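Take a look at the structure set out below.
As you look at this complex, bear in mind that one protein chain is not there, while each of the others sits in place.
Chain naming follows the written order as A, B and C, and within any one chain the residues start at number 1.
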Amino acid sequence: MSDIEVDILVPNQTRYLSLIGSIGEAIGRELDRYQGDREALAYHLNLVLTEALANAIRHAHCADVHKTVRVEIHVDPDCLCIKVHDQGQGFDLKALPEMPPDPCFEHGRGLFLIRCLMDEVEYQRGVDGNVLVMKKRLG
Amino acid sequence: MSDIEVDILVPNQTRYLSLIGSIGEAIGRELDRYQGDREALAYHLNLVLTEALANAIRHAHCADVHKTVRVEIHVDPDCLCIKVHDQGQGFDLKALPEMPPDPCFEHGRGLFLIRCLMDEVEYQRGVDGNVLVMKKRLG
Amino acid sequence: MQVEIEKHPEWMIVRLGEPRVDAHNSDALKERFQKLLESGEKRLLVDLSQVRFIDSSGLGALLSGYKNANLHQGTLALAGLQPRVKEMFELTRLNRVFEVYSSVDEAIGKQS
Partner (left out) sequence: MQVEIEKHPEWMIVRLGEPRVDAHNSDALKERFQKLLESGEKRLLVDLSQVRFIDSSGLGALLSGYKNANLHQGTLALAGLQPRVKEMFELTRLNRVFEVYSSVDEAIGKQS
């Protein structure tokens, strides 16, 4: 069990992005165990939650408003871990380029930003659903 | 199932009051279904979470830092419900006076404030633990 | 509890430097008042202008300082309450107990 566990279920609608992002921001801002810039951490958690949730809502759940997205935020003494679950067809994270997309593309910067701002990012596919796991070291 | 469900586990330590309070505040501020003053709602949710959690930590769990407190925040279209669980000896909420305590007492204003700011407050005692249930109508 | 102390002819100004006073830091605040009163200060003016959140134990710490000041033939007054903090005093009717100034400047009689 982690030190702090926050488990969230939210309808599959982009109007809730700001709610979940703000919860992440509140956690970042209050995380007194983090030695770095807590305001920056707060913003970055807001961003990665927003990006990952938007992907689950649109790419995995095809914007079906009757579906639900589950988000977990676990905090241990030296690591913060965010999991965003989806029940979609999945995708291959390793196949995505590590570089920022060419300026002529309007899309494709979500996972790039997540990788920039988090220390470890993994996408696990499973029969019961998939999960994007994003970790940030706090120590 | 509620529309939005946030389920939190946190160590039994007062240093986490601000974290949980801020999560409640973030939810209040982003709750676009609430017709009233959202900044006020945000502050009030921060307050009732802080009061209820502090009671669980100190009165029910006797400040034992190895225990854990569970908090649930559920949002339905017309109601926000907060549950704060404890594994203590319990107490009789109905026996507490409805009036603000006399100014000569330093304690005893937590549940008074919770009752002022929420629409329904109940304390349910059980064999597996107790729960303070606080509801706020959103409609 | 971060606190700044400033001596004025009429008041000892106690400036709370934290945005939040709750059950986590209210005991420290209470002790701080006690120490100041024991060291002979009689007129404490608590500047709450940086406090954006206060819970019932924060109110309790201020009340404890107030009662303690009275025991020492002194007083403890408040200044600079933000609107939501003020609401907490009003709901609990503690606004009737404390002498409350809109700002430190008002309390020490400066034009603002």
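Just so we're on the same page, a residue touches a chain if its C-beta (ideal position, glycine included) is under 8 Å from a C-beta of that chain, and two chains touch if they have at least 3 such contacts.
These figures come from a predicted structure and were not determined experimentally.
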Exercise. Among the chains included here, which ones are touched by the excluded chain in the whole complex?
Worked result: A
Exercise. Of A:Leu9, A:Ala54, A:Cys79 or A:Leu138, which one is in contact with the hidden chain?
Worked result: A:Ala54
Seminar exercise, completed: Which of A:Leu17, A:Leu31 or A:Met118 touches the missing chain? It is A:Leu17
Problem set entry | For subunit A, the residues touching the chain missing from this view | 14-15, 17-18, 21, 40, 43, 46-47, 50-51, 54, 57-58, 100-101, 103-104, 106-110, 112-113, 116-117
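Going forward, only the chains that are shown with their structure count from here on.
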Seminar exercise, completed: Chain centre (avg CA) closest to assembly CA average -> B
Problem set entry | Chain centre separation in whole Å, for subunit C relative to subunit B (CA means) | 26
Problem set entry | Distance between the centres, which are taken as Cα means, of subunit C and subunit A, whole angstrom | 42
Seminar exercise, completed: Among all residues of subunit B, those touching at least two other chains are 15, 18
Seminar exercise, completed: Where subunit C touches two or more other chains at once, the residues are none
